[in-house]
Structures are given as structure tokens and as C-alpha cells.
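Please find one structure pasted underneath; my questions will follow.
Removed: one protein chain of the complex. Kept in place: all other protein chains.
Presenting subunit A:
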Amino acid sequence: MSVASVQDEKTPVMQTLPTDEVRQIMWRFADRYDLQMLVQSTRAVARGVVARIVAEGARNTHEWTDAKDQMLKAYDESGITAMMSTPEFGGYLAGPKNFVMALTAFELAWVDAGAATCSLAAGLALEPILEKGTPEQQAEYLSRCVPPLPGEDRKIARGAFCLTEPLPYVGVDTGIMCGKVRVAEWEEGKEPLLQVDKRGRFITNMDYANFVVAAVESDDDRIKGTCMVILEEDDDGVYDRGAVTHKLVHQLSSTRDPIFHMTVPASRIVGGYTIQDGVVVPNHNHGKVLEAVFARTRVPVGVMTAAKLVSAVEPIIRYQRGRFRGGEGAPGTPRYDLGLQMKEDVLHRLVDVWATGEAATSLGLAAARHFDEFEELDKTRDDLYAEAGASSVREILKIRKKTEKLALEYLDLLTQSEEERDEARIAELKSNRLVEFMIGESLSNILSPATKLWNTGQGANMMREAVSLMGGYGITEDCPGFLPQKWMDSQLEATYEGPESVQRRQLIVTMTSELFLAQFRQWIVELRTLASERPGTGACTLGSAMELWLWTYRHLQDSKDADGKPLYRDKRQGATFPMADALSWLLACRCQILDCLELAKKGPENPVLGDALPGYVQFFTDLCHVQAAHAAGEVSRICADLVYGYNRHPSWDPACEQCVQAGEIDCLEGLIPGISVGARLSGDVVETDGSHANKAGPCPHFTGMDGFISRRNKLDGCLTGSRLAKDRAGNVLSQVMIPEALDYPI
């Protein structure tokens, strides 16, 4: 690699892999000691107990073993289990839990994603109760999920979340259920007893869960609709943990197909119920609970895959550097010191893996922070509607429509220059909590599915790249950093809690929100400003890619295919799904750039970073640029495919409009001399004997596509410099100091 061309003496070079201080600034928890401590504590468990049992082969069985049980004990002792609770109920972390769940998932998945799943699934079981449970349910389960304190004689409550059912029922589609609930007994004036029959498929934590939150549908006129219900191990009836799932991945987590036939009091309905005309009416149907739960819990899953990509960097560097040691070439020779890193391609590919990991982590953590910030407001949504005088569904829709207009006005005012805009109006709109709520909600609806979709899907693809960089070692059990296991595991992260199709389905609806699109436009403007202040991050490239996406989106909205059928429709997943993928690329890249800029801005306030800061900033800037180019390429490809792909290619058919018949132009030669030659030069003429140029048909025309063509051309040009950034980043990877050995067993 020509180092001189991309790096001069003044270019700062990152000396060591990013430290905790760097991460705390980038991921915005530099002032949260509680979180910093939990990160350290989780890390010790991950790189201690978890790594040790993986190295000892705990993944070689899908059965629950003592070794795996040790892991749960370590979670209890290190504060991981209690993090979901609140100080009021014996926990130690106050406030929302999204960011903390994401950070914990990051640390555990750094070593093993199955270990992360164990902790996550416990949270998943509690989430319905946290989100929609009655105050009594919350008090009970939030205190029981905390490990017993010294001197306390009680069993810890560990939960499972049971939605998925054996075929042909609940999977991607959660609407039609075979899990049923009936009234078992209802004595006059007493609480009804419910008979719950539910079979689960692929239910995490089922080896040891002593309570289950199950989704069921009424099979009784005396119960309305669907609900989620809490089942306890000691309730009357059958609590059969069922057959173990023969997983090829995530073997540190427990998964089984349980069977429940139980009688429970109606007070176990999550969120409670009312009795209306002799009918039990759950306060929340299962769909409403799921919506609230999945919006949040999908984010840490995306963070898991992200962590694995970043975790791959160090073992790969070590493998590359040491590849030829012990053979010819003494210390001090490039063959000894650099090993495989003498080759440009391995450095470039590692840069790509790292850049993806950065973007994915940035997106996931940004999403988690958003959910933390939005939680309080989100919980008051019903009160906000009520305050606005809306109680029925129709009234709520009406008030939402009205508020959306105000929110759009607010967002529009924000884009105006400070001297010109109406500050009083801004203040007035800003104080409207419903306006704030709807803006926040539009982001929640995008960030969660985008994180789950992109991080796990693209993350799995890039984990394969990471594995390939380890050569044959990469597909053995002995591969340092457990990379092949991490690769296979990614496919589960892409599947559970809703596979990619579920996320795409959500995104294609939520990204049509004008509120979201207004913010998206605003981001383009911001990115341009950032680019002018700090060139080199790829912010400008990203802005251009976002413009191309926006143009394509608007175009698809109004376009029809060659057969006259509209394109942007729910059923046409081929036309809509790729736009969801493209959007996710853009969002990840934007979050990555914002995190890099945060480091540049806040880094100088941290004296520990000192001289090392410029090296980090330069390296992360280059990674952003590389990722922006990658995203631009993907978006460009997807958009061009959709914009042109639904038009029918002109054919040599004589009836085809774009075909020029030889006879016709030869006739015109008398009127327009030279036309017959000119037309033949374009190659679209069918001769009288039917012969024509060797191609699929006359070239298509691009009427109405100027907007697309100019934007795409511009975007291509915006790639300027991205390869130089990659060279620079690759060069740093061949110099950065790494520890002598990995800090966990292999």
C-alpha cells in the first residue's frame, strides 16, 4: 500500500484500540457512572465465566447444564439480573432500561450471543408487565426478579415470553393463535378463574423459567378478544417445559417447546381487565402489548450482532500479524511484524467489517437512547389524548391528524433561519406535548425495525467476511474470539423477535409518515452543514444518498409498473422492501457520523484521552467515510433497480414504439437527408429482413428521469476520496497496538 499518498507525518494515527473513555463519549454515557460500572461488571462475567464455559465446550449440547446454570448465577451476582428492576423494588438502577439493556447485550454478545439472549429473554418476559402491567403486577414481578439479598429466603423469579406456536400458528404472523383462554369457574361476586391452554415453539429460558407470559385468544363468549396472561410454575394444571429445541446456534441460551394447560385467576391478565355486561374485557389485547414490547426489545438484539463485528477486530489483527512468525523472516522484517497485513486486501476487508460494526452499534445505541428519552412521554400517550378530548378510536385519529399538521409546521419552522422564523410560534408548538409525542413516535417506529433489520441482516453478511479473514482457522472450533460461532449465531439474531420480513413490513409503513420524512429532509440539511464544518466524514456523500432515496421514494409512490399496476403497495414487497433496506443503510451511517463528531467535540474535555484523541478522531472519521461510500453504493443500486426495473424493456417487435423500421426511415431520407445513416448509428433500426443490432432491444428512453439521473451522477462523484480514507484506515490497522493475548479464553 502506498502509505505516503494517504498519510503524511501530520496525519494523527490511532495508537491503541478504542478505550472505554472513547466509547463512553461516542455512545453518550460519559456522565453515567452507574452504566459504566454495569458495563465493567458485565464484561467481567462475559470474558470470565461465559468465555470459559464456551471454551470448555458448553455450546456442544442444547441441553441445560450445570455450566450454563453457573452463568445465570454469575448474572445474579454481578447485577445483570437486577438491572431490569428499580430501586423501589430492590433493583439499583432508576429510570428507563433500554440503553442499559443494549449496553449489557453488547458486552455479553462480545463473547457469546446466546449468553446475551439469556439475559435479554428474562427482560422480554418482564417487558409486557413493565409496559402494560397493573401496578400490582409490576410491584410483584419487579421485586421477585431481583436476586435474593443475603438473609432473604426466596426463590428468584425468572420468566419466559411465550408467543410463537407450533405450525401452522403464530410465527411472523401473530394474528391467528391456537393458544386459548376460557372461563374455568366464575362464582358470583368473585374473581373469575381462567383455563389457559397454550403450546409454545422455540421459547427461550424455558428450562428454568418459573413464570411465563403467554399470548392467548378467547375461546369463550365471556372473555373478549385476546390478551397476555401470566402463568406460574405452581399454578394448578400442566406446566410442561416440553421438548428441547435442537439449535445449531446460541446454545448457551435455553429453548424448548412448552405445553401449558393451567387454571389461573383473571388477575393474571397483563394490564388487568374490566367486567362489562358479564364479559371479561382485558384492558390490553395481545397486539397492543406486543407492539409496546417489541418496539424496545428488538433494539438490543441488533446491538448484539454489532458487538460481534467490533469484537472480531482484535483477534483478526492478531491472526494476521502472527501468520508467518516462526518461519523465515526474523523480528523486524515485514514478514514477521506485519504477516498477512502486508497485503492490502486483508486490511481493507477488516476496515469494512469494523466500519459496519461501528455503524450498527451507533444505530442500535442511538435507538436505545431514543427509547429512554421518549419513554416517559410515551407512557402518557393515553392521558395526552384524553387531555385533548379524544377517547374513541375515531376521535384519536382525528386529533392525531390535526396534531400531525402542527408537528409538521413545527419541524418546518425549525428549518428556517433563526433571524426570520417566528420564535413565539415555535415556543407554542414546542410546548404542545402531543406534538412532541408524535415526533418522537415517528422516530421510534423507524429506529427499532431499522436496527433489527440492518444490524442483524447486514451484520450476518459481514460476520461471514470476518470469518473468511481467519482462513481455515475461521471454520474451526478453535478460532480465537469464537468468530465462526458468532457468524452462525447472527442468523438467529436476524430471526427471533421477528425476522427481517417483519421489520421490513413495519418500515414500509412507518417510513411513509410525513413527520418522519420531514425529519429526514432536515437531516440532509444538517449533514451538509456538518460536512462543511468537518469534511472527510462522508456526511456529504450520505446527504446525496439520502436525496436519491427520497427522490426514489416519491417516484415509487406515484409510479406504476409496465402493466399499469401501482408500485408502492403493501402487497408489492418487491417494490417496497428494498426501500426499507436502503433506508436502514442510511440511518446507520448517519448515527455513525454523529457519534464520530461527538468524540471530536467532547473528547477534548476528557484529559485522559490527551494526545491520543486526534488519532481516534481521524480513524473514526475515515471509517465513517468508508461506510458512507458503502451505503451510497447500496442505496444507489437499490434505487436504480426499482426506478428502472419495473419498466418493460423495448423489444425488436415491429409493434414496439421505440423500434425504428428500416423502411420508414429510408422513406424519410428524401426529406431529411442523412436520417437513415444516423438512425442506424443509434443501433435501434430493424432492417427489412428483420435483422437488428446484437442487443436485447432498442435502448430504453429515460423521459422524466432527469431528477434521478442527476442525483445519481452527483452521488457517484461524491465517492471522491472514500478509497483514500480506506487506505488510511487500513494503514492504521497495520500499526495499532493490540494486547499480546485476547482477554478471554479461546
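What we mean here is this: a residue touches a chain if its C-beta (ideal position, glycine included) is under 8 Å from a C-beta of that chain, and two chains touch if they have at least 3 such contacts; residues count from 1.
Operating definition for what follows: contacts and distances are computed from a predicted model.
Assuming one chain is omitted from the figure, identify its UniProt name from "LLM class flavin-dependent oxidoreductase", "SWIM zinc finger family protein", "Electron transfer flavoprotein domain protein" or "Nucleoside ABC transporter".
The UniProt record for the chain left out of view names it "Electron transfer flavoprotein domain protein".
Of the residues A:Pro607, A:Pro654 or A:Gly690, I need the one that contacts the missing chain.
Of these options, the touching residue for the absent chain is A:Pro607.
Thinking of the whole complex, not just what is shown, which of A:Glu77, A:Asp219, A:Glu291 or A:Glu373 touches the missing chain?
Final answer for the missing-chain contact: A:Glu77.
Need a quick check: the contact residues on subunit A for the chain that isn't drawn.
15-16, 19-21, 33-34, 36-41, 44-45, 74, 77-79, 82, 92-93, 606-608, 610-612, 615, 737-740
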